[in-house]
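Apart from one protein chain that is not included, each protein chain of the complex appears where it belongs.
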Amino acid sequence: MKSITTVVMVLLLTVFSNLLNAQTTNPEKQLRILIIGAHPDDPEKAGGTAAKFVNMGHKVRLVALTNGDAGHQTMGGGALARRRIAEAKKAGETIGAEYIVLENHDGELMPTLENRRKVIRLIREFKADLIIAPRPNDYHPDHRYTGILVQDAAYMVTVPNIVPEVPHLQKNPVFMYVNDRFQKPNPFEPVVVVAIDDVIEKKIDMYACHESQMFEWLPYNRGGLDEVPDTPAERRAWLAASRKPASAGIADKYRNKLIELYGKEKGSRVKYAEAFENSEYGSPLTEENIKTLFPFFD
Amino acid sequence: MKSITTVVMVLLLTVFSNLLNAQTTNPEKQLRILIIGAHPDDPEKAGGTAAKFVNMGHKVRLVALTNGDAGHQTMGGGALARRRIAEAKKAGETIGAEYIVLENHDGELMPTLENRRKVIRLIREFKADLIIAPRPNDYHPDHRYTGILVQDAAYMVTVPNIVPEVPHLQKNPVFMYVNDRFQKPNPFEPVVVVAIDDVIEKKIDMYACHESQMFEWLPYNRGGLDEVPDTPAERRAWLAASRKPASAGIADKYRNKLIELYGKEKGSRVKYAEAFENSEYGSPLTEENIKTLFPFFD
Amino acid sequence: MKSITTVVMVLLLTVFSNLLNAQTTNPEKQLRILIIGAHPDDPEKAGGTAAKFVNMGHKVRLVALTNGDAGHQTMGGGALARRRIAEAKKAGETIGAEYIVLENHDGELMPTLENRRKVIRLIREFKADLIIAPRPNDYHPDHRYTGILVQDAAYMVTVPNIVPEVPHLQKNPVFMYVNDRFQKPNPFEPVVVVAIDDVIEKKIDMYACHESQMFEWLPYNRGGLDEVPDTPAERRAWLAASRKPASAGIADKYRNKLIELYGKEKGSRVKYAEAFENSEYGSPLTEENIKTLFPFFD
Amino acid sequence: MKSITTVVMVLLLTVFSNLLNAQTTNPEKQLRILIIGAHPDDPEKAGGTAAKFVNMGHKVRLVALTNGDAGHQTMGGGALARRRIAEAKKAGETIGAEYIVLENHDGELMPTLENRRKVIRLIREFKADLIIAPRPNDYHPDHRYTGILVQDAAYMVTVPNIVPEVPHLQKNPVFMYVNDRFQKPNPFEPVVVVAIDDVIEKKIDMYACHESQMFEWLPYNRGGLDEVPDTPAERRAWLAASRKPASAGIADKYRNKLIELYGKEKGSRVKYAEAFENSEYGSPLTEENIKTLFPFFD
Amino acid sequence: MKSITTVVMVLLLTVFSNLLNAQTTNPEKQLRILIIGAHPDDPEKAGGTAAKFVNMGHKVRLVALTNGDAGHQTMGGGALARRRIAEAKKAGETIGAEYIVLENHDGELMPTLENRRKVIRLIREFKADLIIAPRPNDYHPDHRYTGILVQDAAYMVTVPNIVPEVPHLQKNPVFMYVNDRFQKPNPFEPVVVVAIDDVIEKKIDMYACHESQMFEWLPYNRGGLDEVPDTPAERRAWLAASRKPASAGIADKYRNKLIELYGKEKGSRVKYAEAFENSEYGSPLTEENIKTLFPFFD
Partner (left out) sequence: MKSITTVVMVLLLTVFSNLLNAQTTNPEKQLRILIIGAHPDDPEKAGGTAAKFVNMGHKVRLVALTNGDAGHQTMGGGALARRRIAEAKKAGETIGAEYIVLENHDGELMPTLENRRKVIRLIREFKADLIIAPRPNDYHPDHRYTGILVQDAAYMVTVPNIVPEVPHLQKNPVFMYVNDRFQKPNPFEPVVVVAIDDVIEKKIDMYACHESQMFEWLPYNRGGLDEVPDTPAERRAWLAASRKPASAGIADKYRNKLIELYGKEKGSRVKYAEAFENSEYGSPLTEENIKTLFPFFD
C-alpha cells in the first residue's frame, strides 16, 4: 500500500501548491506570455522579461520551433535533439516556465502551412495574451522563417475555421518582436524596453543551461573554442562576461525609451535591458494595454 | 419552332447591344482593369475606382484568389464558398463588372508556382492594361501572399514560354498597389489618388452584397455582432456609416496629392478617395500613361 | 474549502479506480491496440474487434487522420469538423476507447513526411502493440493514403533518430490491414478473422454516433436520403439493417478461416466477423504472437 | 454593315446545325465520354472507340494532362507546347471531338492535390458519364501519374465540398482503364473490347495529326528517324503500317472477349480492337449499364 | 622539389595502371553497371554480382540515395553521415568500384521531381548499360521510394529536354530489380540468378566495412547488440555466419533458374547467389542482351 499513500501525498501537495499559487496571483489578471524562437536558446533573448513575468505570478511558455539537431561540430541528429530538449527544459525550470521544443530539423524550418498551423495551435492552446518572436530579418534563415510563421499565425488565431479542433481566440493577441541589430530593410524600433537588472543573473543562468551551445557549438562556430573555461564556475563567469554586454548595449542604445517609460531617475540607472517592437499584424499596443501587458513601469 | 425564333432574337439583340457598346466607347481606347484581392470583398478596396472606370465604358474584372471558405463563425467549407461566390457575383453586377473567384482555400493561400501561373493566366486572358492588387504587407497572410503572387506574375506575363498556352502580353502592364495602413518595412506611398465622391454609394452597395461578411463574420470577428441592425435598410445605413470613414480618411491623408492631381479647388473639396502606389515590377507610371490609365483628372 | 475536499476525493477515486483496473487486467498483459482510419467512422470497420479488446481489459485508441470537414451535402469546414469530432468522441465512449481526430482536411490527405511523422508519433506515444489500418487500395483517396502513411511509419517507429522527441519502440509492432473488397492489384487475404457476434450491437451503436454521416451524408451520397427514418429508434434499426450485412458477409466469405481459428462447431455458427491481413512491413504474425495479440480463439 | 450580316448568318447556321445534331441524337441518351491521357496523342489509344461514340451522336472530349513540351529531339518549351496543342486540336477535329491540353510540363506530372482538383473539374464540367484513362502502371511516369490522378479524382467528384465552385456529380461515373501491356503488379484484364474496324482509318488519321511525334520524336527516340518517308501520303501509309498491328494485336489477344460480346461470327472476324478494364474506384460496370455506356454490341 | 617528383611518380603510376586495365578489358565491350540503393550498405545486396563484374574488367558504380544519417542508436546527423560515407567508400574499394552517397536525409527520401532528376543525372553521367535497384515494395519507406525514383527515371533518361544539361542516352538501359522477400502486391520473380560462390567473401568484406551498421545499429535494432563480438576477426566471422545464409537461401529458392542458366551440373552445385528481375520500364532483357549484360553463364 506504500505506493498509494505516496500517490495521495503527491496529489495533495499538488493541490495545495496550486492553491498557494492561486493566492499569490489573481487568476483574472494572470497574463499568459508565449515566447517563440527558432532554436533552443533563442527564446532566451527575452529571458529577462520572461523571468520578471514569472516572478510576478504570470504564466510564461518558451517555445523553440526547431529541435536544434544541426548546430554542433561533432554531435547531430536525434542525440543532439534530445540533449537540446533536456537543456531547454532545464533552462525553463530555472525561471519556472515551461519550455517546449517542436520537431522540425534545425536549419530546415520553412514557412509551410503545416508549420503555420502548429504556431496557431501553440498560441490558442496556451491562450496567449502576448506573443514575443523574432522579426523576419536576422542572420539565420530559421530565425527569419520563425518571424514569418508567427506573422502568418497572427490574426488567423481568431478565425474559427482555421485549425477548427482548437477553439479560436476571441481577440487577436498582441505580438511583439524582440530586439535585433539588423538594419535592412528597416531597423528595429522598440516601443517597450524592459529593465532586467534584477533578473540578469537568471538570464545568464538560463543561457548556461544550454551547455551544448554556450560552451561547445557557439564558441566553435566563432573560432574560439579554446577560450572556454573548464570548470562550471569559470564557465558561468565567462558566459556572464560575454553575454551581459548584449543586454547592457540594449539599455544604452534605447536609453531615451527607458527614461520615457521608467522616468528620468530610474531610467538613467538601468544597466541591462530587453527591447520590444509592436507587430502591426497583432492587436496594437495602446496606452491602456501596455500597462497591463508590460506591468513593469510604475 | 418557337425556341429557334427566341434564340435568333436573343442573338440579334446581343449583336446590336455589342454594336451599341462599341459606339459609346471607342474600342481602341477601352481600358481593361484587373483588380485582384485575396477574398471576396477585398477587390472592393478599389471598388470606387472600379465603378468610375465602368461608368466611362472601360472593362473591369474583379478577382478573389481564394473562395472565402473559412472566414465565418458558423458556416464553412463549400457551402460558405458558394455563398461567397454568389455575393461576389452580385457585387460585380452592382457596377457592371465581372467578379471571379478562384478555388483556393481561404486562409491557405501560398505563393506557389501553380498559383503564380493562375495569376499570369488571369492577366493574359483579360489582356489587362492595369492591375490593382495589395502590397505584400498587410495583417492577413492571404493578403500578403496575394501581393507576392501578383508581383511574381509581373513581367512573366511577357515571357512566351511561361504558360505557353495563353498568348503572352507584348508589354508588361502597369501594376498598382491599393492603399493600406501598414508602416513596416515601408509605408504606402500613393502616386495616384482618385476621388470617388460620385460613386461612394455604389462602393457601399458593393460591400453590402457581401452579407455573410459585412453583417455576420466581420462584426463577429471584432466582437460587435450585436450592433448589426436587422432590416436591410438599417443595415445599409449602418454599413455606410462604418465604411465611409475609411475612404474619407484616404482623402484627408493624401489631400496634397488630390490637390496636385485635381487642382486646388476640386482637390480640396474631395470627400472620399482611393489611393494607388506604382509597383516597381510592372511598367512605370509616367506623365503620359497616367492620363490614359487614370482618365479622371481633367 | 469545499473545492479542495472535492478535488482530493476525485483524486482518491481515480487512484482506487486505477488500482481496480490493475486488478482486473494484468498490466503486463494489457495490449495496446491502435486503429487508424482516414475519417471519423472509418476505424469502426474494426469496431467489433475494438469492443472485444476493451471488454477484455485491453487499451484501444481509434484515430481518424482527417477531420471529416468535407463529406457532407450542406455543412462544411470547421463547423462540420467540430461536429465530426464530437461524434467520434461519443463513438469511442460507446465502447470505452479514446477516439482521436487529427487536423487534416477531409479529401486532401497526402502521404507527406509531415503526416508520416504524425503517425509515427501516434504509434510511439500510445506504445502500440498492434496497429490496424486500411490497405493502400480502396475507393477513397484518403483511405489509400492512410494505408500508405501507416506503411511508411512501420519500422520507422524503431529508429531513434526519426521523431527524436518521442522515445522509439524497441520492436516493430504488428501491423494488420482491415478487410476491404478491392481486387486490384491484389485481393485482401485475411490471416485473422474475428467473430463479433457478441458485440455487433456495440458496433452498430458506434456507427450510430456518426449521425452526420450515417443519417445525412452517406444516404445523400448514394441517392437515398429519403429512406432515412425520422425517430432515433427507427434510425438505429434502419442502420443496423443496412450495416450488419457487411459483417455477416465477412463471416460467410471467410468461413473456412473462422473454422480454422475457432474450430468446426464454433466457426460454423459465427454470424458476424471482421477480417485482418498481416502487413509485411510490420513484425510478422506468428503462431505464438497471434494468440497474444488476438486472444479470441480458445 | 457587312460584318453584322455575316455574324447573324453564322449564328443562324450554328442554331440550325445544333438543331440538326439534336435530331440525330436523343439528347437524353447522349453519352458524355471523357478520355484522359498524359500527352497529346495518348488519348488516341481509345481513339477508335472515341470515333465510334461521336459517329453515334455522343459527345467525346479528349484531354492531355501535360502540354507535351519535352518529348522532342530539337524543339522544346513553349514553341513545342503550342505545336502539340495545334496538333491535338486537329486530331480532335478529325473525329469531331474537343481536345483539351492542360498546362503541365511534359515529363513533370505529379500527383498533387492541385492536379487532382483539375481532373475533378474536368470531369464535373463535362458531366462525364464515362471516363477512360491509363492504369497507374506504364513505362512513362507521366502515364502512371495520370492513372493515379484520375483514380484520386474518382468518387471525389461526388463530394460537394471538394472543388465547391463546380457542381458535384450526383453519381460516381464509370471509370475504365485503356489497354496496356504491363504485367506487374497485375496484368490488364479487359471487361469490354470494342471492334474498331470501321474507324481504324480515322484512328490512324488522328495519330497522323501529331506530326511532331509520329514523324519526328517517336522515330528518333526508337532510333529509326531515317525510316520516316518524305511525302504526306507515304507517311500516312507508313504510319498505318506501324500503328495498325497494335489494334490488331488487341483483337487477337482478347478474341474470346470479342466473341463473348459480339457473338461467335462477328467476334471472330474483328480485325482491330481497343480494350477496357473497369476501375474499382468508379461505379461498377454492370450488365445493364454496359449496354448503355458501350452501345456497340447488338 | 621532392613534392613535384612525387606528384609525377603518382601520375605515371596512374597512367600505367590505367593502361594495364585497358589491356585486360576491351573498352568497347566494357559494361557500365549502376547499382542503386537507399542507404549505404543497400547496394551490397548485389555486391557479389558487382564484384564479378569488376573482376571481369567492367565498370561498377554503387550509389546510396540517402546519406544514412538516421539509422543509429547513439550517433546521428552529419557525424553519422560522414562516417557512413567513409564506410561506403571503403566498401567500394574492397571490390574496386566507386561508391557514391547522395545528400538526402535517411528516413526522409521522397519521390520528388528533384530526386528523380538526380537519378536521371546519375544514370546519364555514368552512361549506364544496366541499372540494379530495389522493387518499390520493401519494409523500409526509403527502399520503396528508391524503387519508385528509379522507375520514374527509366525511359526519361532518353528524353533530351529532361535534365538538358546532361546528354541523354540513345537507348533506354536495362533496369533490374534485386531480390527481396515481399509477396504483396506481387512476389519477386527472377529472370537472372547469378552464382557468387567465388566472391562471397568479397561480399562479406563489403558488408564488414559498414561497421556502424553491421556491428552497431542493425544488431541494436533487432535487439541483439550483446551478441556482437569484440575483435575484428571474430566480428568478420560472426558477420559471415549471419549474412551468408541470405545468399545461400537465394541459391536454394531459385535452384531451377540456376540450373536453367548454368546447366544441371554447375547449377546444382551453386551455394550462394543473387537474383534479379527485369523491370518492365527499361529495355527488355532478351536472349541476346542477357548474354552481354550478364556474361556469367558459359
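Brief remarks on what is shown
All chains are identified by letter, namely A, B, C, D and E, in their written order; residue positions are counted from 1 within each chain.
Heads up, the rule we're going with is that a residue touches a chain if its C-beta (ideal position, glycine included) is under 8 Å from a C-beta of that chain, and two chains touch if they have at least 3 such contacts.
Nothing here was measured: the structure is a model prediction, and the numbers come from that model.
With respect to the full assembly, the chain omitted from this view is in touch with A, B, D, E. Within the full complex, the residue among B:30, B:74 or B:158 touching the omitted chain is B:158.
Of E:81, E:97 or E:285, it is E:81 that touches the chain left out of the display. Residue-wise, the contact with the chain that is not shown comes from E:101, picked out of E:101, E:251 or E:273. Contacts to the hidden chain, counted on chain E, fall at residues 4, 7-8, 11-12, 15-16, 19, 67, 69, 77-79, 81-82, 85, 101, 103, 112, 114, 117, 160-165. Where chain D meets the omitted chain, the residues involved are 69-70, 72, 74-80, 105.
Listed for chain A, the residues touching the missing chain in the whole complex are 69-73, 76-77, 80, 106-108, 110, 137, 139-141, 182-186, 221, 223.
Keep this in mind: only the chains that are shown with their structure count from here on.
Common neighbours of chain D and chain E, listed by label, are C.
Between chain C and chain E, the least number of touching-chain steps is 1.
When the C-beta pairs in contact are tallied for B-D and for C-D, the bigger tally goes to B-D. The rotation relating chain A to chain C, fitted on Cα atoms, amounts to 180°, rounded to the nearest 5.
Centre-to-centre, using mean CA coordinates, chain A is 60 Å away from chain D. Within chain A, contacts with two or more other chains are made by residues 69, 77-79, 160-162, 164. Chain contacts in this assembly follow no simple pattern; the graph is neither a line, a ring, a star nor complete. Of all possible chain pairings, those that touch are A-B, A-C, A-E, B-C, B-D, C-D, C-E, D-E.
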